[in-house]
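Have a look at the structure below, then the notes.
Excluded from the complex is one protein chain; the other protein chains are retained at their positions.
Letters A, B and C name the chains as they come in the text, with residue numbers starting at 1 for each one.
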Amino acid sequence: MIIAVIGDASCSAEEARLAEAVGELLAQRSATVICGGLGGVMEAVCRGAKSKGGLTIGVLPGEDSSMANRHVDIPIVSGVGYARNMAVVKSAQAVIAIGGNYGTLSEIAYALKRNIPVIGLDTWSLSRNGREDGSIIEVHGAAEAVDKAIALAEEKARQV
Amino acid sequence: MIIAVIGDASCSAEEARLAEAVGELLAQRSATVICGGLGGVMEAVCRGAKSKGGLTIGVLPGEDSSMANRHVDIPIVSGVGYARNMAVVKSAQAVIAIGGNYGTLSEIAYALKRNIPVIGLDTWSLSRNGREDGSIIEVHGAAEAVDKAIALAEEKARQV
Amino acid sequence: MIIAVIGDASCSAEEARLAEAVGELLAQRSATVICGGLGGVMEAVCRGAKSKGGLTIGVLPGEDSSMANRHVDIPIVSGVGYARNMAVVKSAQAVIAIGGNYGTLSEIAYALKRNIPVIGLDTWSLSRNGREDGSIIEVHGAAEAVDKAIALAEEKARQV
Partner (left out) sequence: MIIAVIGDASCSAEEARLAEAVGELLAQRSATVICGGLGGVMEAVCRGAKSKGGLTIGVLPGEDSSMANRHVDIPIVSGVGYARNMAVVKSAQAVIAIGGNYGTLSEIAYALKRNIPVIGLDTWSLSRNGREDGSIIEVHGAAEAVDKAIALAEEKARQV
């Protein structure tokens, strides 16, 4: 099972702690982490996953792997800039968003377009034409996020 | 000046009327229209622009131009699927969003990430971590949308 | 009709002369020029086309239009790096290759994969597993290249 963890390359200490805990829990549940491979939330989730023996994939925007954080096991050098945001979420069975800026918002949008479940920790919320869009599943804390992501990914796997 | 008009391939009659009016007004102001080249809002804005002698560009997701609506003058066959959403907004000096689904949301996100102004007509609104994000400039009606888009595009041009 | 002209961002004086002549002739035949938008062959073909009142499209690899040569009328900001090479050739009904390096080779490959005719002026030639691949149509001089490209593009249009 592959779970995407998305968030900004610059993040608060609290977001980094959350991301690291998410990475630890995903590794303990034997889920592979995929992310954008850079710093901030991406680095923290990889560090957490590696500390518990997990596998980490970083899909990078540039032309070589030099920007990958040092906790990425498998750097995918996309060559397509921020179009790599699609690969991060489409390769996953569920997505956990932690905080995040407009890049993260584009990833949320691509995931929802493909019906890939998005679990949100202190992230974007959306409304459309004045009505709330409840597609992002808001949770509290790393444990709830990972439980929910894995449950929804398993459900999705059963449907296919 | 190039203005992007974004919205869904399936849209309401009211959204189509809005998009057509936006296309007419952009053409009358000598702005080139760029869009995703398909149906719905994209077709309506191209139809409007052509009815007033404007120029229309459609950046298509697929492998050939067969999906382009018949009011596209210049079909750009991207070959990169929905990564073409980036090209639609990054090629423009301002963006007008009309209604829209998750694809439109990804375009809004990419535009805001690049500081390209986004004018919204009955479209998404965003909040982040509980606080409203006021980046999408909400307007009422086609005329206000086009006035605002052109004013902001001209301002941006002066800054460069 | 849209004809792609491909070649390197750094080129010899002779290649630049060829590209400029190709641009002039395409404009005189009312064909729109699409290219990668940068310097070298791309700049020369746009300069030629503009000198005869033609329309030029440059599909750029980066995040804004600042790298476009000044003879590009319509800069398409792809945001997908060298994946823009696909858009350059797939948007055209025929391709003229002038000289060129590995980037040009990738464009030739993408065009041939889609059965888009490639006319070559002092460019790559290919063999596969020891046998010559005659897919690139070798010509001599700008006039022959433009005649051939337009004839093949018209033939292709009739087939569709």
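Here, contacts are C-beta pairs under 8 Å (C-beta built on N, C-alpha and C of every residue); 3 or more make two chains touch, one makes a residue touch a chain.
All values derive from a computational prediction rather than experimental measurement.
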item: Contacts of subunit B with the absent chain, listed as residue ranges; value: 63, 79-83
item: Where the missing chain touches subunit A, by residue; value: 2, 32, 57, 59, 63-65, 74-80, 83, 86-87, 90-91, 110, 114
item: Contacts of subunit C with the absent chain, listed as residue ranges; value: 80-83, 86, 99-103, 105-106, 108-110, 112-113, 122-130
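As a convention for this text, only the chains that are shown with their structure count from here on.
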item: Chain occupying the most central position, where position means C-alpha average; value: B
item: Distance from the mean Cα position of subunit C to that of subunit A, given in whole angstrom; value: 40
item: Whole-Å gap between the CA centroids of subunit B and subunit C; value: 28
item: Residues of subunit C engaged with two or more neighbouring chains; value: 63, 79-80, 83
